[in-house]
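Yeah, one chain of the complex is gone here, protein chain that is, but the others are all in their spots.
The first chain written gets the first letter, and so on, giving A, B and C; residue counts start at 1 in each chain.
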Amino acid sequence: MLSVTDQPINTGALLKAFEAEAPNSGGIVTFSGLARPEAAQGRVKSLFLQAYTPMTENGIRDAMDTAKTRWPLEACTIVHREGEMVPGDTIVFVATASKHRRAAFEAADFLMDYLKTKAVFWKKETTDMGETWIEPRPEDYDDADRWTEQETA
Amino acid sequence: MLSVTDQPINTGALLKAFEAEAPNSGGIVTFSGLARPEAAQGRVKSLFLQAYTPMTENGIRDAMDTAKTRWPLEACTIVHREGEMVPGDTIVFVATASKHRRAAFEAADFLMDYLKTKAVFWKKETTDMGETWIEPRPEDYDDADRWTEQETA
Amino acid sequence: MATLLYFGRLSDVTGMPSEEVQLPKEICTARDLRLWLDQRFEASGRLLEPTVRIAVNSEISFDADPVRNGDEIAFMPPVGGG
Partner (left out) sequence: MATLLYFGRLSDVTGMPSEEVQLPKEICTARDLRLWLDQRFEASGRLLEPTVRIAVNSEISFDADPVRNGDEIAFMPPVGGG
């Protein structure tokens, strides 16, 4: 399941629904990304995420398909917020289910690396100092590169 | 938070509570282990987990302390079921929170490897064929060994 | 008319998130469009950066790819969600 939504994400309810979807899986891994309160300069008052439909959805769907090819997943869900939010809000929820817990961990990790560096979103932070567009950090690209290195190794 | 309980585990509610506990963390990883329906022989009718208090709790608490030393965690929760359960029931719920998503992933992964191979539980499956005590699989030990190798590397 | 979309920090450069524009005849490729717009907005090369990708009708395109009136053309600085 994939959803890009401007509504608050209820991770508890999503995890419950996901478990019902994959009762035979043995292992479920989730990642919840929360909007942080600290900016490089000052405190975050709000965060704005801009998406570009349908590129955003198409790209995430491709990454989910890649994950399903690389790991034996029984189910996979991504819910991503767009629009205005405040610190503490959930930006993204990723869930993977597999009979093999290693596969569930790796697939969730891979999908988060995709989302951080390749998903079609632009992020703007508002602090007391004003508005700043935030782009991925070098370590986000390093994390994402792990999966390509593995492919060629 | 650590709990070894004979009551059903509600992962959705636990995740929600955990998020409230670590609102500044940025990244939360959870693992839910579900009782599987298939046994080596036939279908599982029920699963029994035997714990030995206080060794079980002490061991898990030590592993959580180790995780907190090795990774910058803001919070860490483990809830483990004991007693009788049926396929689909959650056996274990692990949650880790960190500002760094890599740390949250690795700590959850490490704790699951501990739980699978070193936590003081004994597991008995009941199928149509009778009762069988289940011990960790070789790949569980291999997974757990990754963290020791890293230490000496 | 072409629809031009300026995403992320580029909307600060252009002063608008999107516009409808009649592409002049001499604008044939994505590269032509970049150069024309960078000049038009006095963007000092910020629309020419290789990290700014172009999507034509929701497909990533390269500098030699054609652009036409009727297209939806997006200027996309580095992306990242989560």
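Definition applied: a residue touches a chain if its C-beta (ideal position, glycine included) is under 8 Å from a C-beta of that chain, and two chains touch if they have at least 3 such contacts.
Bear in mind the structure is a predicted one, so any value in this text is a computation, not a measurement.
Chemist: Going by the stated contact criterion, tell me the shown chains that border the hidden chain.
Modeler: Counting the whole assembly, the omitted chain is in touch with B.
Chemist: So that we can see where the missing chain sits, which residues of subunit B does it touch?
Modeler: Per the touch rule, subunit B residues meeting the hidden chain are 33, 49-50, 52, 54-55, 58, 80, 91-92, 112, 115-124, 133-136, 140.
Note that only the chains that are shown with their structure count from here on.
Chemist: Tell me, please, which chain's centre (mean of its C-alpha atoms) is farthest from the centre of subunit C?
Modeler: B
Chemist: Any idea how many Å lie between the Cα centroids of subunit A and subunit C?
Modeler: 27
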